[in-house]
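Quick one: the structure is below, questions incoming.
For this depiction, one protein chain was excluded, whereas all remaining protein chains were kept in their positions.
Naming follows writing order (A and B), and every chain is counted from residue 1.
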């Protein structure tokens, strides 16, 4: 059985190794797989996005542990989530919010059965002492209801939805910048309804106007320092990119930046 | 069977991949798990600490390979250590020193049976050519005495013990700074004997005095730039921390810095 790990622990300390050991101490046959440990420290939104973008590539039944946990040791609850055929374990702080919203029908359980925890639980490292052992138990086939009662008042985190402005402009934002400098927005191809292929397509971001839409990176002209364009990204979201270069650097973009697309209505009105 | 890897190789080169391949060439069914490859280059103490903090989370029988090996190719011996139900493989340079001291009863063997090495052994990469194949053999059930004779003159590395000064002050040091900026000291809760809960608790480090003790991070007041405090860390050692911030940066601390705690005796005398 597969157990994935996603944390903000970095890989230089003993934290990740200790978590892997804690999973394997419960289930030595688990295959432990890193998603990433480079979530910016305490950045719950970034963790929620990365988990949303990665989890569905794994087979159903996979157990995903996500630990970005500034409230460790406090009253925030440990939770187990069953959603879309996958299991999720971590703190109740919104880190599973995007998955719950997108997957729908999520079952959330407050993990109160301390017999599934490490015998001695520290106040500072629940990744090792609570979440990893719970993941080990789930990977052995323990059902979520056996770990604690279902709850409905779990912490929500709404995926940042684009909105339609009165003048018909669709306004979204950059929600992630990847290592290549591609800027992932919260706009889906569905939000644009094919508009990106139109001759008068126009996306405004950070004082720039982008009028090009490309199907793939190498289709763009002007390699490296060249033309920025919009592309359908691999997370099902529109991205702002430059072929063989960094759109974030070229255009001075970062997470949170507003993105505006002229809709057909807005075009008609102006 | 589980084989963990801990090195100072970084992850950008072919070194770690080659070591994994070398383990799997001997035992294709081994589960190879990274502890970390970001030990500072040639830093044996840092490797010894990280290994001590991580190994016990793994199930008994796990084989831990640790390669921080500035003496590679020289006369320093390859060793296999059996301690606390775990196995350890690496150079005889003190990297297993903390584990041997803390676990007690360690059996140390000079790995001389070259038939368990790679057929061709380089002078610069014993991680791949000596230690990984030995780990593969151990993971297949080969017993340490089959790999070479027991030795007692192996390289010691004493865990840096705190000391009691004549005036009753307990003096320790910062032995590790983690990615969050928490400063791990060599003081245990036992060394303080509950003193950290006292109203007149005082720890001095780098010109600063810290009087607060917290049970968990979020208990602290003043998030981010706030109040530094002492906390029981997850490695069983006292740490100096700041909630949602870096104590190392806030207080200008780094490894090696002296830490002093007023004992009840010192308090009585002054």
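Quick note on the criterion: a contact is a pair of C-beta atoms (placed from the backbone, for glycine too) under 8 Å apart; a residue touches a chain by one contact, two chains touch by 3 or more.
Predicted model only: the values in this text are computed from it and were never measured.
Asker: From the list B:58, B:125, B:154 or B:180, pick the residue that touches the absent chain.
Answerer: Considering the complete complex, B:125 is the one touching the chain left out.
Asker: May I ask you to list the residues on subunit B that touch the chain which is not drawn?
Answerer: Residue positions of subunit B that touch the missing chain: 9-22, 24-25, 28, 31-32, 34, 41-42, 70-74, 122-125, 128-129.
Asker: To test your reading of the contact rule: which positions on subunit A touch the chain that is missing from view?
Answerer: 2, 4, 6, 11, 31, 33-39, 50, 53-59, 62, 178-180, 215-219, 231-235, 239, 243-244
Here, only the chains that are shown with their structure count from here on.
Asker: Rounded to the nearest whole Å, what is the centre-to-centre distance of subunit A and subunit B, using the mean of the C-alpha atoms as each centre?
Answerer: 32
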